[in-house]
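Everything below concerns the one structure shown next.
Omission of a single protein chain aside, the complex is shown with its protein chains in their original locations.
Let's look at chain A:
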């Protein structure tokens, strides 16, 4: 196993508008530190991919961004979103998660109808108007490129959908909250190539309206869909650049080895 210098990093900065910025994120599971230095600025309306080997801390980092680590881990550092440090105790996390949605590795639709999968959280957040709900269901399913396939069977169980459809339903459910930012943790890794392609093309459409941060194991996927890429290694971000530059001209040895397959 090769050892890489954890201080040898290359974090590019860009002067476009940022959706969310992290400073010195450190994460501890109990006493074990799993994440050491996360300072990244995520450009708005772009797709940023987080790549790296298994256990490098990609999920750990991603889950900080909408406070999903709250009951699991201790997170230190600042996360700036709309001028607020959202990694503070004072933040209303329920409200925050409406702005920063999440899609998980395994499709996890609720055991409800397709329609209720989307309306459940909307109703829980106080939306009562039937017409409004119906419109929101239609719009989010259209945005998630699922409408054409399911509009005739909105009352059917979501559990009967295919894997790719389920995952797009989860995307629809997340964007029905009209978030700013969409976090996706390996959304296609449990899917076959066809479903993966569906999800990827959906994401490319979505970046017109949302800032997307996606964890992926798959470097082809990262290079296909993302504008920016961050390379994670043992709880450190070693390199961050435009996807094009990171893949064609890596500055850090670890990144170079990882993308060329000579890693570890």
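Basically, contacts are C-beta pairs under 8 Å (C-beta built on N, C-alpha and C of every residue); 3 or more make two chains touch, one makes a residue touch a chain; residues count from 1.
Here is the rule we go by: contacts and distances are computed from a predicted model.
This figure omits one chain of the complex; the name its UniProt record holds, of "Nitrate reductase subunit beta", "Phosphate transport system permease protein PstA", "Xanthine dehydrogenase family protein subunit M" or "Cytochrome c oxidase subunit 1", is "Phosphate transport system permease protein PstA". Across the entire complex, the residue among A:50, A:75, A:146 or A:170 in touch with the chain not shown is A:170. Touching the chain that is not shown, out of A:68, A:141 or A:188: A:68 (per the contact rule at the top). Contacts to the hidden chain, counted on chain A, fall at residues 66, 68, 93-98, 101-102, 104, 106, 108-113, 116, 120-121, 124-125, 155-160, 170, 173-174, 177.
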